[in-house]
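Missing here: one protein chain of the complex. Every other protein chain is in place.
After this line comes subunit A, so read on.
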Amino acid sequence: MTDPMTRLRATNPVRQSELPPISTGVWSSMQDSIASTPRAPGRSQPSTPRRKRLGKRGTLSIGLAVLLIGGGAGYAGIEGWFGGTPQGPNCLADWSDRDTAVIGSWLTGDAIADCDTFMRDAGLAPIEDPVAFTLQDYTYVTPAGQVPSGAHVLASGVAVTPQALEMRQSASDFVDGGNAACRTVPEQVEWARAELERLGLQGWSVVQADHQDPDAPCSWVDAQEPGVVTVGSGGDPLDTFAAGTWPLADQLRTKIADRCLTVGEAKRLAEELYMTYSSVDADDTLTATAITDGASDCARVDAGIGGSVQITVHGPKAER
């Protein structure tokens, strides 16, 4: 067999030489337009290299990617200069030193609690006297006294309600959720509506993505945006996920979802099953997130992949 990397090179969809001709005027216009915009104030010290550290639960300690907030008709209206991840809390021990932020996907939806976990997983001290706030669609946790003007403080620390978070996790779940089977777009829409009903999420809508591929055999579903579940055509999850995902999914389904366990039992079992059946390196470990749901009789499990596996179990503390 030819070297895999040689073969991968051959799959390059567009070589630079195959790009369509771009006129010099287009480039010079873009360059001039950009160079006529205001620049950020210079730094007296050279910037330090960005750090990124992978840890449990796919936690990242990462220099915050600088994003353009706003956009739309033009760049002149861009005022904010923040950034991070919109899919979880951005945890900063010092608001003025954003290169040391720790970020990750939501675990419980409580920004302060999730930042506590991420900081611990990253081997860092907890944020002192933490305050959670949102700013331009991002959620941050910083020490009290460092909240910037224009921020909306979350008194309870909760940025995503448990039901909304479970909808997100269920949408990406490969055990029995949105990624567990090849559904057509109409089937996925029905599935999403049933999930919204199960979770009591009233007022949410299920919409179809703008671009649908008529040749795609299956579909994807996304619930990251509060109040909206989006469904689009896509590939078969069986082909999309690593082969090792499916034995783990089967085990989580038969040993947790199909049985009646407490949340504690489900968490322990999920962590054991991950170690036994996941195809990752032996030195990898996983800490499942346990969320107590006193109204439920039995634990349920969601497992998704976003760089690494994240498993969440919801269920009663004790047998009922």
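A few comments on the model shown:
Throughout what follows, a residue touches a chain if its C-beta (ideal position, glycine included) is under 8 Å from a C-beta of that chain, and two chains touch if they have at least 3 such contacts; residues count from 1.
What we mean here is this: contacts and distances are computed from a predicted model.
A single chain of the complex does not appear, and UniProt lists its protein name as "RNA polymerase, sigma subunit, ECF family", one of "Potassium-transporting ATPase KdpC subunit", "Cobalt ECF transporter T component CbiQ", "(2Fe-2S)-binding protein" or "RNA polymerase, sigma subunit, ECF family". Summary of contacts with the chain left out: across A:V14, A:A125 or A:A318, the touching residue is A:V14. Take subunit A: the residues that touch the chain left off the picture are 1, 4-5, 7-16, 18-23, 25-27, 29-31, 33-35, 37-40, 42-43, 47, 49-52, 62-63, 65-68, 70-75, 81, 86-87, 211, 222, 224-225, 230, 235, 239-243, 281, 305-308.
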